[in-house]
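Shown here: the complex without one of its protein chains, the others still in place.
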Amino acid sequence: MQLIECPWCGPREEAEFSYGGQAHVPYPADPSALSDEEWAHYVFFRDNTAGVWAERWMHATACRRWFNAVRDTRTHAFLATYRPGDPSPDLTAAGTGAGRG
Amino acid sequence: MTAELVRPATLPRLALRGPLDDWAERLAALPPGLSAAPDATLQQLAVRVDPASPGARAVEALVGARLPGPSSCSTSPDGVDVVWLGPDEWLVLAPAARPVPVVALADAVLASGGTVVDVSAQRTTLRLRGEHVPDLLRGGCAVDLHPGVFDPGTAVQTSIAQIGVLLVARAPGGGDVMLVVRSTFAGALADWVLDAATEHLEDAEHLEDAEHPDTTPDAQEPS
Amino acid sequence: MSTAPATGVPEHPALLWRNPDPKPSYDVVIVGGGGHGLATAHYLAKNHGITNVAVLEKGWLAGGNMARNTTLIRSNYLWDESAAIYEHSLKLWETLEEDLDYPILFSQRGVLNLAHTLQDVRDSVRRVGANVLNGVDAEWVDTAGVAELCPIVNTSPDIRYPVLGATYQPRAGIAKHDYVAWGLARRADEAGIDLIQDCEVLGFTTDGDRVTGVRTSRGDIACGTLALCAAGRTSTLTDELGFRVPLQSHPLQALVSELLEPVHPTVVMSNAVHVYVSQAHKGELVMGAGVDSYNGYGQRGSFHIVERQMAAAVELFPVFARAHVLRTWGGVVDVTPDASPIVGRTPYENVYLNCGWGTGGFKATPGVGWCLAHTIATGEPHPYNAPFTLDRFVTGRLVDEHGAAAVAH
Partner (left out) sequence: MAERIEGRGRLDRSRTLRFTFDGREFTGHPGDTLASALLAADELAVARSSARGRPRGVLAAGAEEPNALVQVEHPFPDPMQLATTLELFDGLVARGLAGRGRLADVPDPARYDTRHAHADVVVVGAGPAGLVAALTAARAGARVVLVDENPEPGGFLLGTDDVLDDRPALEWVAAARAELATHEDVLHLQRTTAVGSYDDGLVLALEKRTDHLGAAAPRNLARQRVWRVRARHVVTATGAYERPVVFRDNDRPGVLLASSARTYLHRYGVLAGRDVVVFTCDDAAYAAALDLAAAGAAVRVLDARPAAPAAWASRCTAAGVPVRAAVVVTGTLGTDRVEGVRVADITGGAVGTGGELACDLLLVSGGWNPAVQLFSQSGGALRYDTELGGFVPAAPLPTVHVAGAARGELGLGQALRDGERSAVDVLTALGLPAPASSLPRPPRGPERSPGLLLWRVPQDGDGTEEFVDLQRDATVADVRRAVGAGLRSVEHVKRYTTIGTAHDQGRTSGVITSGLVAELLGRTVADLGVTKYRPPTVPVAFAAFAGRNRGDLYDPVRRTAVHAWHVEHGAVFEDVGMWKRPRYYPRRRPDGTTEDMDTAVLRECAAVRTGVGILDGSTLGGISVHGPDAGEFLDLMYTNVMSSLKVGSVRYGVMCGVDGTVLDDGTVLRRGEEEFLVSTTTGAAAKVLDWMEEWLQTEWPHLHVHLTSVTDQWAVFPVVGPLSRAVVGEFAPGVDVANDAFPFMTWRATEVDDVPVLLSRVSFSGELAYEVMVDSRYAAAVWERLVAIGAPHGITPYGTETMHVLRAEKGYPIIGQDTDGTVTPHDLGLGWAVSRKKVDFVGKRSFSRPANLDPARRQLVGLLPLEAGVLVPEGSQLVAAAEIPPPPVPMLGFVTSSYRSAALGRTFALALVAGGRARIGEQAYAVVDGRTVAVEITSSVLVDPEGARRDG
C-alpha cells in the first residue's frame, strides 16, 4: 500500500484515493463525426502499458480533486504526480520526479 | 406500530436537534481521560472562490480570518474557523451566536465567480478532548498526530473506519480535536468512538458481553 | 451432495514433461504456458490429431495466474453466451481426471453466492432462472437453506448485512490448480508437443496479414498458426502486433490459511460482504476478493484490500476468527469492459486470441482449451466462443457480466 503525493494535500495513504485509468485521453471534440469503431476505441479501449505510463487518480476522502500520475505498472512505483491540464512530465526525466516522498 | 398517531393539543415550536442527540448519554459516560462533546449548532458555509481573486480578499475581510492553504485552518478573533477543503474550496464554521452574514458573503464572491452554500446541517461536529484522544484516533486514522505536525492551524480531511472525517487540531499532538463528519454518518462515528473507548475502561467487569455492544437502537425486529 | 475434503494427497507420476529445446518451426505456436495454453495443446492433440505444436512459457509452466487463482469452478453465469461456455467447461471438468489420468482432486461441493440486499435477491432469482433454462443446475435457497448447506455461515438476522439467501450450484466446486496444469502438460508432452519454458516472446515476424514467426529469448521460431494465451500480458503482445484490445491488467490478490480440520464443506461467495472462500483438500482455507483498482503487473496487491477481505471473512464466518493468514500473493488478471472474454479471430489471418477472462480464467480452462483448439484446427470459432469476438465492442453487442450490481432506489 503506497503513499500517493496528492498535488495539493501532499503524501497520503493509497486507500484515500480512487483510480481513473489511463490519462490524456480527451473526450472527442465531435462524437457524432466518429465512426462506430472510432467511438468504441474512445469508450472501451485504453493502453494497458506494462511499464511507465500516465494515469488518473482522485483524492476521494480529502480535496476530491482529480490529478495525473506517472507510474511504473511493473513495480507499481509512482514516479511523479501533476495537476490535470499540466503536460505529462518527460517520462525519462520523471524517473527522478518529485513524486517520490 | 406501537403508538396510534394523535394530534396533540398544541404544536410545539420547531426545535433544532443534532444527529448525535441519541448518543449524548453514552458519550457523556466515556472513561476518564476521554470526553466527546457533540455540537450541531454551528453555522457552516461552503465557500468556493479563486484564492487569488478580489472575492477571496472580501471573504477574509467579512469573516475576519485569512483563507488558509492546504490542510490548514485559520480562526477569527470571534472564533470563526475557516478550513481548507480544496484548492478553491473552504468550509467556514461559525458559532451559532456569531454567524457570518451569508448574503453579504455570497455577494462578495459573486463578482469573482465564487459561490457560497449554507451547509450547516450537512456535517456535524464532535469535540474530543483528553489524554487518550491521540491513541484513540491512531486506532483508525492514518494522519500523523505528532506535536509539530498536528498543531492548532492544522485541519486534515481523511477517513476513520470507512467514515469521511475532517480533523481540526485544537491543541498540539492531538489531545484536543474537533471532528467534523457528515450528519448521517455521525452515529456510526460515535459508535466507533464508544467502542474504541473500551480499551481505556478502568475495569472490564461492567463490559456486559465481550461481543461488540450493540449500540444501535434499530434492531431489525419491531421494537 | 458435497464431499468432505480427501485427507491424503496422492502420488505424482514419475515423468511430467521432457524440457526439449525449441525447434525452428511448428505448425502451431501457442504463446503462454498457463492452464489455457496447455489445455489448448492437449485438445489439439486429442480432438484434432495436431501435435506439431509448441507451447512457449516465459517463466515456469503454469506459474502465472494458473498458480495464483483460488481454484473455484462454476458455470452459474447470467448471460446465455457465458453459461454456454462455462457449462461446457464444467462438463469437461467432470471427466478431466480420467481423461488426464491424473489426480486433479476435482471436488463438486457446490457454490453459494450469498444475497444480502433485496436487489441481490432479485438478481439471484433472475440468474437462477436463466441458469435452469440454459441447462445449468442452479437453485435459490433461503437463509435456512444457506445455514443447512454451510453451517459456519453467520445467518443471524442482526449482523451488519444479514444473509437473505443464496444461489446454489451443486455441481460447482474446486480442483487442485497445479495438478490440473501438470496433468494437461503431461498429456501434451506425451503427444509429442514441445513445452518450452524460460522462453519469452520478444517480437514477431509478419508477412502482410500473416504472422510467420515469433522472436523469443531462446531464438526465432516459425509458425503456421499462432495462438495468444498470455492472460494479463496479452496487451504487450498485441501492441507488438499493432492492434489494440480493450484489456486492463489488474492485481488480483488471494491468500491461504494454515491446514485446518474440515470445517467448510462448500464454496461461499459474497459481493456485498466482499470475500469468497473454500477449503482445499489438505485443509487450508483459500480466499479471494475483488481486483485492486489500479493497473499493475507486479503480481502483488495493496494491504487494505486484504484487510477488508478479512473483516468480511470474520463477519460471515465467525469461526474463522483464529484461523491464520499463512501467505498472501497476487496474480495479473486481464479485465474487459463487459467482464467477458475475447476468444477468436484477430486482424491477422493466422493468429487467434484468447484473453479477457478476468477472475474467471481457471474455471474456463478445459472449456476454452477445447474451443480454441477447434478454432485453430478448423479456422472457424466454435459455437461456444463465437459470441466472444473482439468487434463486439464496436457493435455494442456486449455480454455484460458486470451487470447492474447497482444499489436500487
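By letter and in written order, the chains are A, B and C; residue numbering begins at 1 in each of them.
Throughout what follows, a contact is a pair of C-beta atoms (placed from the backbone, for glycine too) under 8 Å apart; a residue touches a chain by one contact, two chains touch by 3 or more.
Please read all numbers here as calculations on a predicted model, not as lab measurements.
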| item | value |
| --- | --- |
| Visible chains in contact with the missing one | A, B, C |
| Touching the absent chain when the full complex is considered, from C:D178, C:E200 or C:D239 | C:D178 |
| Residue, one of C:V306, C:I376 or C:L390, that touches the chain absent here | C:V306 |
| Touching the absent chain when the full complex is considered, from B:G55, B:P68, B:G130 or B:G187 | B:G187 |
| Touching residues (missing chain, whole complex) on chain A | 1-3, 11, 13, 18, 20, 26-28, 30-32, 34, 36, 39-40, 42-44, 56, 58, 60, 64-66, 75-77, 84-85, 101 |
| Residues in chain B touching the chain absent from view | 1-3, 5-8, 11-19, 22, 40, 46, 48, 113-115, 117-123, 135, 138-144, 146, 149, 161-163, 182-185, 187-189, 191-192, 195-196, 198-199, 201, 204, 207, 209-212, 214-218, 220-223 |
| Residue ranges of chain C at the interface with the undisplayed chain | 8-9, 12-19, 59-61, 63, 67, 80, 83-84, 116-119, 121-130, 132-135, 159-162, 178, 182, 189, 197, 257-261, 263, 273, 282-283, 302-303, 306-308, 310-315, 318-329, 337, 394-398, 400, 402-409 |
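Here, only the chains that are shown with their structure count from here on.
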| item | value |
| --- | --- |
| Euclidean distance of C-alpha centroids - chain B vs chain C, Å | 47 |
| In chain A, residues with contacts to at least two other chains | 13, 15 |
| Chain A - residues contacting chain C, complex | 1-2, 13-15, 18-19, 21, 36-37, 40-41, 43-50, 53, 55, 71, 73-76 |
| Chain A contact footprint on chain B (complex, rising order) | 70-71, 85-87, 89, 142, 156-159, 164 |
| In the complex with chain B, residue positions of chain A that touch it | 8-10, 12-13, 15-16, 61-65 |
